[in-house]
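For this view, one protein chain was removed and the others were kept in their places.
The first chain written gets the first letter, and so on, giving A, B and C; residue counts start at 1 in each chain.
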Amino acid sequence: MPEKIILTLLGLFLVVGALTVVIARRPATNAIGFLAVLLAVAGLFALLNQSFLFLAQILVSVGAVVVLTLIVILTVNLKEEQFPKERFKGVWIVGASVLTAPFGWLLYKTLVSVANAFPKTQKGFGSAEAVGKSLFTDWVLPFEILSLLLLAAMVGAIIIGKKEQAYDIES
Amino acid sequence: MGMLLSYIVFLPMLFAILMGLFRVKFPILRAGAMLSALLVFALSLYLTLHFDPAAEGMQFVRRLPWIHNYGISYYLGIDALSLVILLMTAFLMPLLYLYMWNYEKQGYWYNMLLLQTGVTGAVLSLDLILFYLFWETMLLPIFVMIGRFGHGMNRFNAMKILLMTVLGSMAMLFSILYLGYEYYEAHGAWSFALDHLATLSFDPKTSIWLAAGFLLAFAIKIPLLGFHTWMAPAYSSAPTPSVVILSAIMAKLGVYGLWRFGYGLFGPTLSYYEPTIVVLAVAGLLYYAIHAIMENNLRRMFAFSSGSHLSLIALGIVLTNLYAWSGSLYFIATHALASAGIFLMIGLLYRRTGSVHISNLGGIASVAPRFGFLFAFFALCIAGLPGTGGFVGELLIVIGAFHEGIAIGFAAATTMLAAMLFVFWMLQRTVFGPVTRHTAQFGDLTTLELLTLTPIALLLVVTGIAPSLFTPLFEPQLQQMLQTLAQTVGGAS
Amino acid sequence: MTLQTTQLLGWILLLPFTGALVLGLLHLTFPRTRRLDTFYAALGVAGPVVAAALGLKVLYAVASGADVTFRQTLFTWLSVGDLKIGLTLSADALGAVMLFIVTFVGSVIHIYAVGYMRGEKSFGKFFAYFNFFLGSMLLLVLADNPIVMFIGWELVGLASYLLIGWYYEDPANVKAANKAFILNRIGDFGFISGLGLLFALVGEGGFSFADIAAHIGSVDPAMTALVGLLLFVGAMGKSAQIPLYVWLPDAMAGPTPVSALIHAATMVTAGVYMVARFSFLYESVPDVGLFIASIGAASALLAALFACYQSDIKKILAYSTMSQLGYMFIAVGLGGYSAGIFHLFTHAFFKALLFMGAGAVIIALHHEQNIFKMGGLKEKMGLVTATMLVATLAISGIPPFAGFFSKDAILAHAFASGHTFIWAVGVATAYLTAYYMFRLFFVVFVAPPREKAEPAPLDRTVTWPLVVLAVGSAVAGFFGLPEAYGGQNWFAGFLHLPDRALHLGSGEEFLLDMLNLLVASAGIYVAYRLFARSPREAHDAAAWQTMLRHTLYVDEIYEALFVRPLRGLSRLLDRVVDNRIIDGIIGLTVGGYRVASAGFALLQNGSVRWYALYFMAGLCGLSLYILQNIGGE
Partner (left out) sequence: MTLNPESFLALATLLFGIGAVGVMSRRNIFVVYMSIELMLNAVNIVLATFSRLHPDMGGSVIALLIIGVIAAEAALFLAMIVQLYRKKRTVDSDAFTDLAQRRLS
C-alpha cells in the first residue's frame, strides 16, 4: 500500500512537471518542471527496484543535464520581449494533443498487451553489480560505441559552441 | 559456342570501356568502334551459319544464375525472331560508323557503342529482369545523344522521349515483378526466366492487367496511335545515326517485345486485346500517313512513315497466322534497311544544305544524279515498291489479313495507299523540280557515302528479288510458335 | 525444240533487265558525259530487238503446236506456308501474242526513240528506263501467277512514273507523273486486295493461273464476283477507265516515244490483258462482266467526246487511247475475250504509229503540239502523212485496215450478246472516232498552213519505224478475218479463250459492218467539211462545249473532293489532334503534377514543428486505422 501512495505521488509529480515543461512560458520555469520530471522518473526507477538506474538518473540527468540546461538558460538570459510570440499556443497544444491521443492510446495498448504482473524480485536485482555484469558481458560493444558517441558529442559541442566559427555557412 | 551470344552483346561495351579507360585519341576510337562493329557482324554471320532453323525453341543458350536469391539469371538465347533483329543491328552498325566517320565528337561514339550493347542485349535476353535492364540501357544513350548532340528543341524532346518511354517501362517493370512474385508463390523459389514464367497461369482478370503493363511499354515504343507524340519531335531533334537506330532497331524492339513477351507470356490473354490493337494499328497506319502529307520537315515526315509501317507490322503480329507473321518479321528487317537508308540520306542532305525542310529543296536529280537516284530508291522502298524488300512484307501481311477476314484485309491493303500519299509528293518537291538556292551547290555522293549506302540498297534489292533466300531461316520456327500458341489458346485464332 | 523454247522465256525477260542495269550503272558512273550516247543507243536497242526475235520464235512455236504452254521456272520467289510463288514464266497463246506485241512494237519504238531523243541529256538514263519498262512489261505478260504479274504491274507503273516525269525540271510534269502513279496505286489497292482475297479463297491449291482456274468453281459466287470487281479496279487504274482515267491525258508530259510505247501500245492495255487472263473467273460472274462492259462503254464515249474538243495533238491521241481501251473492255466484259485481245493487237500497231507520227511532226515543228498551229504538212512530210493516213484510216475502222476488223468483231459481239445499248454507244463512239481522228489529220496535214515554219529534217531512225508499223496497221486485221468475209477468225481460234458463244449470221454481221462503215464515213465527211479547208479552233460554243473542252472539270472536282480534304485533314491532325488532344492529355497529367507539387511545396514551410505535425498526423491516421481494424486488444 505505501508503494501505491508513493507511485501516485510520483505520477502526480511527473505529470505536473511535464505539463509545466510544455505549458510554462519562461525557460526557467520549464527547467524547474523538467527537473521535477527527471526526479519523478528517478523515483519510478527506485520503485522498480532499479537501484543503479536510480543512482545514474540522479547523477547524470539531474546532476549534469539539468544543471547544464539551467546554465545555458542563464547564459542566454532571454528578456521578456525576446520570448517567441506564441499567440496560438493553446490551440496548438490542444490540437497536437488531439492528434497524439490515438497514437498514445495505441502505444499504451500495445505495451500493456505484453505486460503481466511483476514477478518477485531476486536478490541483487538492479544493483550496480548486476547491471555492471550485464553491461560488461553482453553489452560491451554498445557500451564502447556509446563512449565514442560521448566523445564525439563532446568534441561536437565544443566546436559548435565556439564563439568565432572557423567555418561560417551563412556568410 | 556457348559464349558466342555474350561476345556479341558485350563486345561493343568492352571496347567502349577499354577505350574510355585509356582515353584514346579520336582516330583510334573510331577504328576501335568500327572494329567492334565488324567483329559483331562477323560473329552474327557465323551464328547465322550455325543456326538451325528447324530446331524448336532457343539456341546458343547461355544460362547462369546471377542474383541467386531472387532467381535472376543471366539468360541469353536466340531464335528466328531475335536473329532477324540481331542481324539487322549488326549489319547497320558498321555502316553507321562509316556514316559518322569524320564526326569528331568522342562522346557520341561511346554512346553508340553502349547503344549497340543495349539493343542486342534486349533482343537476346530471355530473363525478364535482364531484358528490362537492357531495355533501359538502350534508352539512355539515345537520351544523351538527343540531348547533347541533337538540334532544335533537343532538351525538351529528349525529356519527352525519356519520360514517355520510362512511363511504359515502369508499367512493364511492375508486371515483371508481379510475375516473379507469382512464380515464387507457386513454386517457392524466385525466377524471372521467360520459360519459367510462361508456365504460370492466372485468372483472366489478373492476366489482363499484367499484360497491360507490357503492352503499354511496347505500345509506346512502337508507337501505336495515341502513344506517339514523342516520336516526331524525337526524330526531328536526334542526330542522324540515332534516328536510324530509333527507327530501324528500337521501334522494332517494341514489336519484338509484343511478339516475344506478349505471346510468350500471355498468349490467350492477348486475344482480349486483339481488337484494340487491330483498331489502333489500322487507324495508325492511315493516321500517320495522312499526317505525313503536310509535313515540311523530312525527318518528321519519315518518322510518321515509320510509325505507319510499324503499325502495319503490329497488325501483322496480332493476326497470328503464318503469312502475317512471316510478313511482319520480313517487314521488320526490310523496313529497318529502308528507313536506315532514307534517314542516312536525309542526314547527308542536312550536311549539304543545312536544312531538312522540303520547301528549301528541289532539283536534286539535276545537280546530283547519284544522290537523287538513291534517295528516290529508298523512298520508293518505303512506299513498298515490288522488287524491293518492303513489298514482300506488305504482300504477306495483306495476304495474312485476308485470311483473317475481308474487312481486316482491306484495312491492311490500305498500306498500298498509305505511303504513296506523301512519298510521291515529297519526291516531286525534293528530287525533281527546279533547282533552288539551297541545292544549287549540291555535291553528289562521295565514295565514302556510296560505300555507306550501297550495301543497304543492294540488300534491299536482294530481299525484294529473292525473298525465298531468307524465308526458310524463320518460317519453320514461326510455324512452331503458332502451333504452340494454338494449343495454349485452345484452337482459337 | 520445246526445251529450247522454254528456256528462251528466261532470256527474253533477262535481256531488257540486263540492258537497264548496265545502262543505268554506266549512266550513274558517268552522268555527264555525252560520248557514250552511241553506245547507249546500240545497247538500248539491242536488248529489245533480240528479245523480239526470240519472242517471234516463241510465238511461232506456240502457234505450230496445238494448245501448248511453255513454262519456265527461274527460281522460287517466295515460299511461306501454302504461298509458293515461283518466278515462273509461261507462254500460252495469249501470252505469246502479248509477248510478240510487246517485244515487236517495243523494239520499233526503241529504234524510233534513238532518233527522237538524240541530243537529249541523260540519253543513257532514258534507255535504261525504257529497257526497264520493257522488262517489267514482259514480266507482267509472261507471269504464270498473279503475284508475279502484280510485280510486273507495279514495275511498269514505276517506269511510267519515271518516264512521264522525264523532263522533271518542270514541276507540272512531275505532278503529272505523280498523278499517274497515285491513281495507278489506287487501282493496285484493288488489285492486291483482290489477290489477297483470292488467295484466302483458293490459295491452298496453289496460286498459278492454272491452279486458280481449277479451284475457282468451288468458291461462293458472291466472293468470286467481289474478287472480279477488285481486280477490275486494278484494271481501271492501269487502263485509264472511268473514274481513274484522269492521269492518262496528263501522262503526255513524257517524251513521245514513251507515250507511244507505254501509254498507247502496251502498258495501258495491261488491264485488258489481265481481264482476259482471268477470263475463267469472269466467265462465272457475268454481272461483273456487264459492269466492266458498261464502264468500258462509258469511258469510250466520254473519251471520244473529250477528244473532239482537244487541240493538243498528244492529248487527242491520249483520249483516243482511252476510248479504244473502252472498246476492249466492252469486248472482254461481254465475254468476247478474243475480240478484245484482237483489238488490243491491232490497236498496238496503229496507235503506236499515230503517236510516233505525231512525235515526228512535233520534233519537225520544234516541239509545237497545238494542231491549230500546224497545217499543210502533206507536201513537206510525205512519208509521215502517208503513214499517218494509214493509221487514221485503221483507227476509224475503214476496211481493209486493221481497225475495221477488230472493231467490227467487238461491235458484232456486243450486238450479238443482246446488250444493244452498249452496242449503240459503241457505234456512236465509232462515229466520233472517225470524226476526231480525221479532224486531227485534216488540220495537221491537209489544211493550209497557219505559220510559215520549215519542218526540220527527220532522222531515218524516226521515219523507218513508221513504215514498219504502217504495214502492220494495214495487214494486222487479216489475222482475225471473220467468217463473214471468208476467213476463219484464225486469231480467236489460236487464242482459244473461253469466249461466250456468238449467235450471229454472216448476213447480219455484214449488215452491221456496213453500218459501221457508213457511220465512220459520215464522221470523216463531217470532219472534212469542217476542217479540211479552213480549220478554226472553236472558241464560241455553248456551255456544254466549254465543259467538254475542259473535260467536264473532272480534275478540278477530284482536287476539291479528294486532294484538298486530305491535305486539310493532314493539317488538322498535326495542329489539333496531335498537338491539342493527345499532347493535351499528356499535358494535363503534367499540369496535375505541377499543381500537386505547388501544394506540397506550400506544406514544406521550413518550420520543423510543422513537419513534426505532419508526421504525427500520419501516425495518428495510422493508429486510428490500426485501432479500428485490428482492435485495441
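By our rule, contacts are C-beta pairs under 8 Å (C-beta built on N, C-alpha and C of every residue); 3 or more make two chains touch, one makes a residue touch a chain.
Bear in mind the structure is a predicted one, so any value in this text is a computation, not a measurement.
Chemist: Relative to the complete complex, which of the depicted chains are touched by the chain excluded from display?
Modeler: If we consider the entire complex, the absent chain touches A, C.
Chemist: Please identify, in ascending order, the residues of subunit C that touch the omitted chain?
Modeler: Touching the chain left out of view, subunit C contributes residues 601-602, 604-609, 612-613, 616.
Chemist: Quickly run down the residues of subunit A that touch the omitted chain.
Modeler: Subunit A touches the missing chain through residues 1, 3-4, 7, 11, 14-15, 18-19, 21-22, 27, 30-31, 33-34, 37-38, 41, 44-45, 47-50, 52-53, 56-57, 60-61, 64-65, 68-69, 72-73, 75-76, 78, 82-86, 89, 92-93, 95-97, 99-101, 103-104, 107-108, 111-112, 115-122, 125-126, 130-131, 133-135, 138-139, 142-143, 146, 149-150, 152-154, 156-158, 160-161, 163, 170.
In this section, only the chains that are shown with their structure count from here on.
Chemist: How many angstrom lie between the CA centroids of subunit A and subunit C, rounded to a whole number?
Modeler: 100
Chemist: Can you list the residues on subunit C that touch subunit B in the complex?
Modeler: Residue positions touching the partner: 27-28, 31, 75-81, 83, 122, 125, 147, 150-151, 154-155, 158, 161, 165, 168-171, 174-175, 177-178, 181-182, 185-186, 188-189, 192-193, 195-197, 199-200, 203, 226, 566-567, 569-571, 573-574, 578, 582-583, 586.
Chemist: Using the touch definition from the top, list the residues of subunit C that touch subunit A in their complex.
Modeler: 613, 616-617, 619-620, 623-624, 626-627, 632-633
Chemist: Taking the complex as given, what residues does subunit B use to touch subunit C?
Modeler: 164, 226, 228-229, 232, 287, 290-295, 322-323, 326, 363, 365-366, 369-370, 373, 380, 385-387, 391-392, 395-396, 398-399, 401-403, 406, 409-410, 412-414, 416-417, 420-421, 424-425, 427-428, 431-435, 444, 465-468, 471-472, 475, 479
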